[in-house]
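Report on one structure; see the data block that follows.
As you look at this complex, bear in mind that one protein chain is not there, while each of the others sits in place.
Let's turn to chain A:
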Amino acid sequence: MSTQANPLPTAGWTPVFLCWLIAAGSMLGALFLGEVMGLPPCVLCWWQRIAMFPLVLILPAGMFPLDRKVLRYALPLALVGWLVALFHLLLVAGVIPERIQPCSRGVSCKEVQIEWFGFVTIPMLSLLAFSLIIGLLLLAKHRMSK
């Protein structure tokens, strides 16, 4: 990587690229769970997909060439996805009572379909991914405004 050699036009590129890596990895992971392993996504999972999948396409638009306004179109998606993921996690954890869950047909959003290492669930991975994306986007903004 030559970011050190030519810092001005590329400052902040790496965090945006990392955001894209996380988004693309999340998308392929979600598609793997849903389409390959055949786990049906619940309603809340769909809302998180709606926020995550577009990032995979619009982040590269902000990377080639590096667009200082990338935050303006990426951050709203990441924030919405983060909120839905948080809601989902609290629902699974039982902090939010089940009666207000929005999905009644199909897969229950409360159902834990995957539990890796005894505690890692799908909504947890989603919240982690959105949190990292938000953090990295803010870092990119910080670097670009320098």
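FYI, contacts are C-beta pairs under 8 Å (C-beta built on N, C-alpha and C of every residue); 3 or more make two chains touch, one makes a residue touch a chain; residues count from 1.
Quick note on the criterion: contacts and distances are computed from a predicted model.
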Protein name (UniProt record) of the chain left out of view, among "Ribose transport system substrate-binding protein", "Thioredoxin domain-containing protein", "ABC transmembrane type-1 domain-containing protein" or "Cysteine desulfurase": "Thioredoxin domain-containing protein"
Residues of chain A (touch criterion as defined above) contacting the omitted chain: 1-2, 10, 13, 17, 20-21, 24-25, 28, 31-32, 36-38, 60, 63-64
